[in-house]
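Only one protein chain is missing from this complex, and each of the others stays in its spot.
Labels run A, B and C following the written order; every chain starts at residue 1.
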């Protein structure tokens, strides 16, 4: 991640603000406000604004006139109760806004979360930065042989080199031809003064999907957790998980009590189906259970056994 | 509007906060933060939190690293441009949260705006306050004779007295019977120690629709303006307009530049249909126009003439 | 539930349609299309339109050119997989529309589900029907002593009689005064020809919350299931559960494969937290577990034990 001098200065200016407010604050989050936290090779996330903290959830749940909080203990109990019973509306009372720089193919996954507000850098209007995502060697995974949308082992040796070279060369050439068509370089210099360039809204189509874009992305706490539950999960693509993991850290700094409940009930928890419950009940009683009699498919059976770490029962 | 001593104290405590933040602030809005602004006979609105100000809109529209603002002039120009061309996403980057006390029949209109977050006081869980909306004499309007969902002249004399008496008596009796069924008074005292009351979730059905409820209501700036455009309009029911008007004042304190653009393009503006445009063009040329040839219905014709103050052309 | 002759005829007319379509159909649902299924004392639900069936989910998940289905077996497997892994977007590809008649206090719970489309009968415009919900004797529950938003035992004897009488009398009187203020009876007859009535938008505030209203309510299959998971749950208020239960039947007729997966994974399933998983693992191994060491609150402990039917471990 490189910032231009100007960008670094703008961020510094924001960070040096000291405003007085009657609003509640999140002191740990304030410490990293505006900071560009590096993700992947050229990406970042920055928390640029927020509203509310753990007490806001309690306040809304109680529809109180004041802070709505009692003791830290009681507040934590209420937040855990709300999380456990899917009383989700109080979590919508907090809001957070990020500035994110990310590769376009990841932006396309991300944008599927519709309950958020987004302003993306416009490639109709401006020229995109000359930055592409190139995976680190250890993330250059082969196609999984068992899971059609998963990753297998890491590619090695010559094949890895070849892939990286192809990615790099293609991104650079298509970008260079993008400039050619625009008749303008990424730094704004004109290539041929006697020509007019192709419209930006057209030229951009020549870029590869690992080109970086950026946006402002704002969401409420409930929808942030929905996002993180899916995107920080080990089924998620590594590249979006890198963003989600960094956002989990900001969640912890922002609303530490909610974070604990979220990790316990959502991230670390599991769902058991009606049929799955019957099996667990039998296992607790020490009874024999067989996949064949369970009504579960092999895949489902294995998912259940893994959830409860019953490795000897995997089929 | 009456606040209990406790409530008044809780509000005072909130107002006495002086927190340091790196976030942008809205100084005029800070001045009235948490304050209960009286609406109707027992209602109020209180701004209890907000995120962003006019500069946040500019910042998001430019997807900038810093404040995104240039000069006040340029910023205002950009905000007006965004408003005029329905580039609405930057306005979603600001958020506001109200605590509102309002009669249930108004709450039912209000809740139809779905793009907001709400936590309402739960009458399954708690006993509702003993407060009912009784219209002031000057708002006791007769049914309009021309518009099936409008108001006509104000009722007067005996009829007005009768209506007010009925509203008051019925609200008080149903509330009193609500307490009777609960076996508990609004202040928490038990009526008959040998009996168990009816479940709160059932007893509440005996209340009339002018009983006050309250909620936390949070929305982004775009959806707030959508709400205000409809609810501060003269077609809106007076009682919800009373709330919308007070919220317009908070909008002005929060985002003054956006407020100006909103008043100019949305509230004070008008829409002209394709057929309407043909008529206006003719009028500008000084040509004769007749409703009969216009393709407009009488109602539509009159709406157009009124929009441009052409009273002599009303039919 | 009473329908006027006209209403019954209108429904009959709709049911007698035989249109040809190239769209997919849901034959079992067609059989009850438009039919008013009675709920509570005066309410009903009617399925008035729908789009898609189980095959539409499969088709969208595969983004196929044709039906997207293979064998019934494979389709069911895919639908179960989607449900289990929260791949929720294909379920949004089906849509259903209900006409519902329901008491206002239930309508207020229902409307909190925001991802639906609603058109409610307007009491600003028209006079509401003279119908109120009065609970059957066996649903006249006392307030729960242990759960602040739950029901306890059924009220009996004199107290039950008293409650029912109060509800009935208050609803009838407030309705009668509503007519009085409107200067118009529910059947449209004018009371006093020399007077103009109070505006409908005001008079309605005198009605009690058990007055029936009605609306068209349309939602997609995913959001219908979200609604049913919460509202057909035993924690939900009985009166809304009565509607949810009837809607579960329509779900079964509409998308039988999805219905099975929904009942298995959502309705009959349970969520286990990270801490809860540790306990279950120990129980399976035959180890001793104590609430004190579990990190669970008493309430949470009991919820977990109940989920797996471990009654001897309840505390």
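Simple rule for what comes next: a contact is a pair of C-beta atoms (placed from the backbone, for glycine too) under 8 Å apart; a residue touches a chain by one contact, two chains touch by 3 or more.
Keep in mind the model is a prediction, meaning the values are calculated, not measured.
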| item | value |
| --- | --- |
| Contact with the hidden chain (one of A:85, A:108 or A:161) | A:108 |
| Among A:38, A:77, A:197 or A:256, residue touching the chain not depicted | A:197 |
| Residue among A:73, A:145 or A:189 that touches the chain left out of view | A:145 |
| Among C:1, C:37, C:51 or C:236, the residue in touch with the chain that has been omitted | C:51 |
| Residues from subunit B at the interface with the omitted partner, ascending | 77, 80-81, 84-86, 89, 112, 230, 235, 263-265, 267-277, 280-281, 283-284, 286, 297, 299-300, 303, 307-310 |
| Contacts of subunit A with the absent chain, listed as residue ranges | 103-105, 107-108, 111-112, 114-115, 118, 122, 124-126, 133, 135, 140-145, 148-153, 155, 159, 162-163, 166-167, 170-171, 173-174, 177, 180-182, 195-202, 204-210, 237 |
| Where the missing chain touches subunit C, by residue | 3, 6-7, 9-11, 13-15, 17-25, 30, 33-34, 48-52, 56, 59-61, 63-67, 89-90, 92-93, 95, 97, 99, 117-122, 214-216, 218, 220 |
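Quick note on the criterion: only the chains that are shown with their structure count from here on.
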| item | value |
| --- | --- |
| Relative orientation of copies subunit A and subunit B, as a Cα rotation angle in degrees, nearest 5 | 180 |
| Interface residue identity across copies subunit B, subunit C - same or different by half | same |
| Between subunit C and subunit B, distance of the C-alpha-averaged centres to the nearest whole Å | 29 |
| Contacts with two or more other chains, residues of subunit C listed in rising order | 112 |
